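Missing here: one protein chain of the complex. Every other protein chain is in place.
Naming follows writing order (A, B, C, D, E, F, G, H and I), and every chain is counted from residue 1.
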Amino acid sequence: MKPIMSKSDAAAHVDSARIRQGRTWAELADHLGTPLVWTTAALLGQHPMSAEQARSVCELLGLGEDVSEGLTMQPSRGTSAEEMADPTIYRFTEALAVYGPALKALIHDEFGDGIMSAINFQVDFQRREDPDGDRVVITLDGKFLDYQW
Amino acid sequence: MKPIMSKSDAAAHVDSARIRQGRTWAELADHLGTPLVWTTAALLGQHPMSAEQARSVCELLGLGEDVSEGLTMQPSRGTSAEEMADPTIYRFTEALAVYGPALKALIHDEFGDGIMSAINFQVDFQRREDPDGDRVVITLDGKFLDYQW
Amino acid sequence: MKPIMSKSDAAAHVDSARIRQGRTWAELADHLGTPLVWTTAALLGQHPMSAEQARSVCELLGLGEDVSEGLTMQPSRGTSAEEMADPTIYRFTEALAVYGPALKALIHDEFGDGIMSAINFQVDFQRREDPDGDRVVITLDGKFLDYQW
Amino acid sequence: MKPIMSKSDAAAHVDSARIRQGRTWAELADHLGTPLVWTTAALLGQHPMSAEQARSVCELLGLGEDVSEGLTMQPSRGTSAEEMADPTIYRFTEALAVYGPALKALIHDEFGDGIMSAINFQVDFQRREDPDGDRVVITLDGKFLDYQW
Amino acid sequence: MKPIMSKSDAAAHVDSARIRQGRTWAELADHLGTPLVWTTAALLGQHPMSAEQARSVCELLGLGEDVSEGLTMQPSRGTSAEEMADPTIYRFTEALAVYGPALKALIHDEFGDGIMSAINFQVDFQRREDPDGDRVVITLDGKFLDYQW
Amino acid sequence: MKPIMSKSDAAAHVDSARIRQGRTWAELADHLGTPLVWTTAALLGQHPMSAEQARSVCELLGLGEDVSEGLTMQPSRGTSAEEMADPTIYRFTEALAVYGPALKALIHDEFGDGIMSAINFQVDFQRREDPDGDRVVITLDGKFLDYQW
Amino acid sequence: MKPIMSKSDAAAHVDSARIRQGRTWAELADHLGTPLVWTTAALLGQHPMSAEQARSVCELLGLGEDVSEGLTMQPSRGTSAEEMADPTIYRFTEALAVYGPALKALIHDEFGDGIMSAINFQVDFQRREDPDGDRVVITLDGKFLDYQW
Amino acid sequence: MKPIMSKSDAAAHVDSARIRQGRTWAELADHLGTPLVWTTAALLGQHPMSAEQARSVCELLGLGEDVSEGLTMQPSRGTSAEEMADPTIYRFTEALAVYGPALKALIHDEFGDGIMSAINFQVDFQRREDPDGDRVVITLDGKFLDYQW
Amino acid sequence: MKPIMSKSDAAAHVDSARIRQGRTWAELADHLGTPLVWTTAALLGQHPMSAEQARSVCELLGLGEDVSEGLTMQPSRGTSAEEMADPTIYRFTEALAVYGPALKALIHDEFGDGIMSAINFQVDFQRREDPDGDRVVITLDGKFLDYQW
Partner (left out) sequence: MKPIMSKSDAAAHVDSARIRQGRTWAELADHLGTPLVWTTAALLGQHPMSAEQARSVCELLGLGEDVSEGLTMQPSRGTSAEEMADPTIYRFTEALAVYGPALKALIHDEFGDGIMSAINFQVDFQRREDPDGDRVVITLDGKFLDYQW
């Protein structure tokens, strides 16, 4: 009996099938009725899917039970340093290096001593048209948690 | 003749005076008429200020010419690994490790091969009231740049 | 003759079979009559099991002699940096970065110069119900060892 | 005007005065009426104190306003890699490397996909007498937070 | 169904076929009608090719559909630290360590606060004959982007 | 007798005086009659200057013998990792991660096995006007050195 | 023709056979008539064995010529950082971090400027009975080498 | 009131006075009646001394109360990576990289699953005369601790 | 069609065949008529060989076209950190850490500002008999290159 397929192998199968069928991530999210960024992250291996969600997306993409089983697994979340250095991802890291201390200062000023949760947290992704060049607009929305004893 | 005060020393003076006078970062931004996150980042040493802005904020805070001169300098931008490990800042890093590859995938799906600029870029910080606990809402808004030859 | 199965391969087989049979780690610990955290850690490859324990759990899960043999091996203990960065594990690392020096200071104040053993050591895991949200309660219980010549 | 004293300088003054007066951390916690581990961590620079708490402890220890002011500041939390390698602290890191994946697995089994908060979190430190050698007993008690969108 | 071939496997096939047929990178660029450095980088896996470009170069080199499909994929851009230490590549890193701060200073002097884009960016490679030994001449040409809010 | 002023202290004095007098790096290069990028790098501490050059620039900027002496010293060349992470410098690092292997391949194709010297090497910096936004144009020009025994 | 088996593969075969036959490392050392620590290290891949030694131990353990050939190879000595973090090995690293500078000081005091050779060097391993718990006694015995020109 | 002198400053004073008086570490150990390696390590900052020991050694060396106070402090134990790379210390690290896995295997063979304590642990340093060159003989003697729940 | 064999696989085949035939590196260098260190480095994958050289050595060792093809490839030069930590190689690294700054100082004193080329560079390896123990004598011979604009 083979062990359950790894999240990264399942993700490679999903992405390959998606590309060969010419589907966008948004179409997969619509099919599942789940938020766009959550769906993309989950199919790339960063969230477990319910058995029903996994089966639904695998049927759509013509993938087997082994992939579907992998998609339901609890992941070890994170991204390798190599992938984080890709220019499209790195710009977020750089912005955080420039604005991170300012965001910390503003959280403390406005809410007191605590953090913005990365767990009770959602991310929205939008395109905004602009005559000087369209813009990527990403909204991070997380619950404030204060240090409590 | 002493060299110009470093950005980090200037920031320490600004922050100390701000705290002793009981002023928020938002009050400093209002005084200058500049965006909240930009102002906080600039006063913490991540952006050069114009001579007029620097003088205005130093007068408000009762700081001298040496601090004002430091605030106008071109910075070497970035944040040390130690500061990035502070829990309030780390949550952003963690969110990026979970959602970074998904955001990259969505940028490519929606815009094609390219990046979200971290230079032609602005950050907004808001508090949103919520009966289950108020939320931090941060909006990243950057111009899409496609790989061009 | 094939070398003995590695601890990580044995763990992958155990976890896959456990999930497919819908069993919790607590059920495996009950079956073996061993402490919950010890059992989970051992089956994930961090402790050697006795031959009897290994055979018992493999029979329950329908796994072969090769897996059972792997479970009895002496491990090289530890966890990769990638796995340690998973958010669920990282919170412990962060708590240690915040409270580690305080715990050191309190050990020295109460016991003198020495350490809390990580070998003569046990870990308990509990859920505590709380109207504001249930809580994870983890107890670390280790023998004090003083620096002795 | 001098910038506000850094958290680490304030901590050095507190610890030196405490030692010269022969006081334990527990006495300082009793004086303030605050939890033992929290108090120790705060005085070592990992939590901001209220102005009243800071003044109270500085009066007890015969320290000035400059130290008191430093104790109220918002810290950049964390501990250097050098200090984390001290044997008394390292044992906790090692225990986490051995039991971290097991604790993650048990959190997911018992609570579902989520984390134990390190913010809504408290730590208790006890000595337990034992004929085979007294034991350090540390309890970590944090709210479960599930991944929510 | 096999996942799509990775960029690095596709690059290994392209380079092997190129060498066995005795073709230079310049011949491949001429065949495609695309710039020399772009073409080389793309075939080594750093840029996606159009389906037409990928098919054209694979026909020339006698490679199959699987390689061609891999060449059209969006890459995770970057180079491993090991490859960056190769002497021929390292000289560029060293030059950057010597001249990087000077180039930053000159960009700020001439253009103001901003960067030279690495996205709206092109690289030219030339050989210049010289009686004291021919020279490699590389031109980096990128759009200036100023920090804008 | 005080040791000779370090290159970085000398650079801080030069840059502070330059800014207070409102002079560009280009004006200093013109004054010395030396190439622009070389002059900037040398004054930032990456090249030794002749005694005559050092004295000339210090007279222009009103700096003393101690600074002048420091400028003539042989440097230990290089830039710290923190400074290399500044966005304006990082773009060059990123471009090298994307195009480095391609440049290596082209050097081998065109010249054979060897490197582009970073010692017999010069860098030119230009602004090129462009209706879509002015461009930074940097030319690296180094002698090819082949592996010779 | 297959390349010679790697040292680590040969070690895995030796250790697996040893465990399945229930033999201790001491029995293998007795069989070969070689020192205990040397023998264990050699069979784990840190020293080359003579052809006769390799054949002798492989016959005893029922292993083939391919393993025997691997055991005679010259190793690249060392241990990965992951294995060094195993608690049983880590304690030696920790002891070295605590006592290393003292041992250096004592070598200089007693012998002058030089080192204890790690090449002309032997290690002895003993168990010493002790009513408070048996002890591991390890003796490092190396030739003093003085800095000589 | 000045904070208590750091362990490293106290060690620098002790070592300087020791050298200027031409005393060996062995003479200091004899004076205190404490073991040689322990004494050297303690005076270099790796162990706290009793107030009596600290005063006694400071009187011998003509050092003040401030040094004596520093010697009694609880240290943060460890040695920087730079110091560990000194050749005299590095040879121990290298020996551990070669023999560490063998020592682990022998501890498990002889004692079962556990470690050699680095806390209930002592180190002896001897010179052994040898016609082929005198030898450094270091004995590590630590209590075996088995993994116990 | 399989990609060309990697340099490291080709090296493993060469070394295995060399050992099985009992040939020294010097014999291979003699067979090819090429310098000893160059030949060894090239066959271990650090230099490309000409097709004629590769074929000649493969015929001698009874290796196929696939190995020969691999030997002619342009390498990515360098050695992994693990291999560099082998004691026989590490001694060179250590010597460089001790004498590197002195060699730099002497190059500047004797030649001016510049480097010793590592490209126009050769290495000689000799054994010198010595009654106190034979010696390894390695000569590094590289062209001086001065910083030139």
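As a convention for this text, contacts are C-beta pairs under 8 Å (C-beta built on N, C-alpha and C of every residue); 3 or more make two chains touch, one makes a residue touch a chain.
Here the structure is a predicted model, which is why all the values come from computation and not from measurement.
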Hidden-chain contact residue, picked from the options H:D86, H:E110 or H:D134
H:D86
Those residues of subunit F which, in the complete complex, touch the missing chain
1-4, 73, 75-78, 80, 118-119
So which bits of subunit G touch the chain we can't see?
35, 38, 47-48, 74, 108, 113-115, 117, 119-122, 145-149
List the subunit H residues touching the unshown chain?
12-13, 15-17, 19-20, 62-63, 82-83, 85-87
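Everything below uses one rule, namely that only the chains that are shown with their structure count from here on.
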Return the chains shared as contacts by subunit D and subunit H, ordered by label.
C, G
Could you quickly compare B-E and B-D and let me know which has more C-beta contacts?
B-E
If you average the CA atoms of subunit H and of subunit I, how many Å lie between those two points?
42
Subunit A to subunit G, mean C-alpha position gap in Å, rounds to 47
What is the distance, in whole Å, between the centres of subunit E and subunit I, each centre taken as the mean of its C-alpha atoms?
29
Provide the list of subunit B residues touching at least two other chains, using ranges where the numbers run on.
77-78, 83, 85-87, 94, 97-98, 108, 114-115, 117-119, 121, 145
Any two chains that touch count here, so list every such pair.
A-B, A-C, A-D, A-E, A-F, B-C, B-D, B-E, B-F, C-D, C-G, C-H, D-G, D-H, E-F, E-I, F-I, G-H, G-I, H-I
